[in-house]
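I have a structure here, written as structure tokens, and I will follow up with some questions on it.
Left out: one protein chain. Kept in place: all the others.
We call the chains A and B, going by the order they appear; numbering starts again at 1 in every chain.
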Amino acid sequence: MSSLSGGLLGFIELKNVDFSYEGGMPVFENISLVFSGTGCTAITGPNGSGKTTLGKLMIGIIEPLNGSVLLEGKNLKNITPGQTGQKIGYLFQNPDLQLFTLNVRDELSFAGRFMGRSDGSIESEVDEMLRIFQLSRLQDRIPFNLSRGERQRLALACLIINSPGYLILDEPTTGLDSTGEKMLLDLLRSQIKNGTGLCVISHDNDFIKALGCRIIRIDKGKIVDKNV
Amino acid sequence: MFKKLDVRTKIIIVLCISTPAVLIQDPYILTAVFAVSILLSLFTGSNLKMVFKKLSNVWYIFLVLVLLQSIFSGSGQKLLSIGGLTILTAGGIIKGVEFVLRLMIIIISATIMTTSNHREIIQGLNQFKVPYEISFMVSVAIRFLPMLSSEIKNTLIAVQLRGIEIEKLKFFKRISLYRYIFYPVLINTVKKAQGISIAMEARAFRAYPYRTSYLILKFRAIDYFIIPVSFLLAISLILYYYFFD
Partner (left out) sequence: MIYPLEIKNLSFKYAQEGKNILNGLNLKISSSEITAITGPSGSGKSTLCYCIMGIIPHIYQGVLEGDVLIYGRPVSKMKVSEIAVSAGIIFQDPDTQLFSPAVEDDIAFGPENLCIDRKEIDRRIVESLEMTGMQKHRFSDPDRLSGGEKQLIAIASVLSLNPDIIIFDEAMSQLDEKSAARVRSIMGGLKKSGKAVIAVENELKNLKMADCLYVLENGVLHEEEING
């Protein structure tokens, strides 16, 4: 409970955040939350409760109207999305928004190349990701033509290859069947074990329970329940 | 009063402002038309502040336009020349300003249409006897423009969230990054358009050559007043410019 009620410096910290979409009703009014850099936190709640909005605030895709979002104590406003992305991997609700290339292999390697890494070191990591996410036989396919579940896996692999210290996943089980879900579960468990922090946004209670997350339940923009 | 204008009246107002703007080449008259378009746009309740804010982000484009016009259609007193090449002339600058005014009038009068929703615009066109398939196409296009711009913005953030620090990239590398924004924007837009068109057909769109409409637009007294006045003003302005000025 102590890590939630403030005072302690968290990895991501929301301080008195207000938010509303242009011309819309307020989504959040004066909410404060602290996320520690390790373990698993789940944000859950009914449709329209503001789960996705909260995730977007945490990564800086949208900015709070009032209040601030801090990453390791620094205001997100003063950090570029590039820097944020090196620390946090963010899985969009719709994986199509984060697939940029015309080839599965390129998809995994292009960001590293842009940041000046040598081909050799990237290629071996790409192979590993293809293996872990069972994408090897699809490596020459066009990402946009893959099935929903395959795109979801690819998007996730593209985050993990950066080895960020923290992952925010928005509805990661959408489009996965029970085999895919099990694979995801195993992968996330091992990530947590290796010290990666995890925040799962999901309405899938079984999945959250299986991960053993601390749960933040929100409804209509209010935090209704915080459990350790 | 102006805020409840029929969408057809708004279409006529836009035509009556933009037609003289295209036909007339007089900076004073254009300035007057510009002022009128701003007033009408405000009266109909459009969000001019935001439009100006967006335009101010691209002010340099306007500056370039003025300069280009000035170089290619120079006349009158020379103001600035570099090594024998005349860059700025008084006449050229006036031409450039006219061109920008014309552009602004068209943009601002078009904002009047944004005060009606696209269902009304479709219906307005239908009641102007435009076939419903065409008016639906127009409305989908109108709806997609803002969607496209927010899609580009979001994709630009998404690509950076891969850990790419755009600020640190060299100029040409940065340009080549924009190529990666192109695919998802294009593909998502096409997918969305296809999804919407399938949803429309699956709800019997184009089952028959005709369709009824739940929404019916009716002119009110103010519309009957404004339509003839707009026509009259626009025509007399054009006549005045061509025959008396």
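A few points about this structure:
To be clear about the criterion, contacts are C-beta pairs under 8 Å (C-beta built on N, C-alpha and C of every residue); 3 or more make two chains touch, one makes a residue touch a chain.
Keep in mind that what you see is a predicted model, and the values were worked out from it rather than measured.
Residue in contact with the omitted chain (choice from B:F172, B:Y208 or B:F243): B:Y208.
If you put the missing chain back, the residues of subunit B touching it would be 117-119, 140, 143, 192, 194-196, 198-208, 210-216. Residues of subunit A that touch the chain left out of view are 24, 45-49, 145, 147-149, 171, 174-180, 203.
FYI, only the chains that are shown with their structure count from here on.
Subunit A and subunit B, compared by their mean Cα positions, are separated by 38 Å.
On subunit A, the positions that touch subunit B within their shared complex are 59, 61, 80-86, 88, 90, 92, 96-102, 110-111, 114-115, 144, 158, 162, 164.
Considering their complex, residues 154-155, 157-169, 173, 177, 180-181, 183-184, 187-188, 191 of subunit B touch subunit A.
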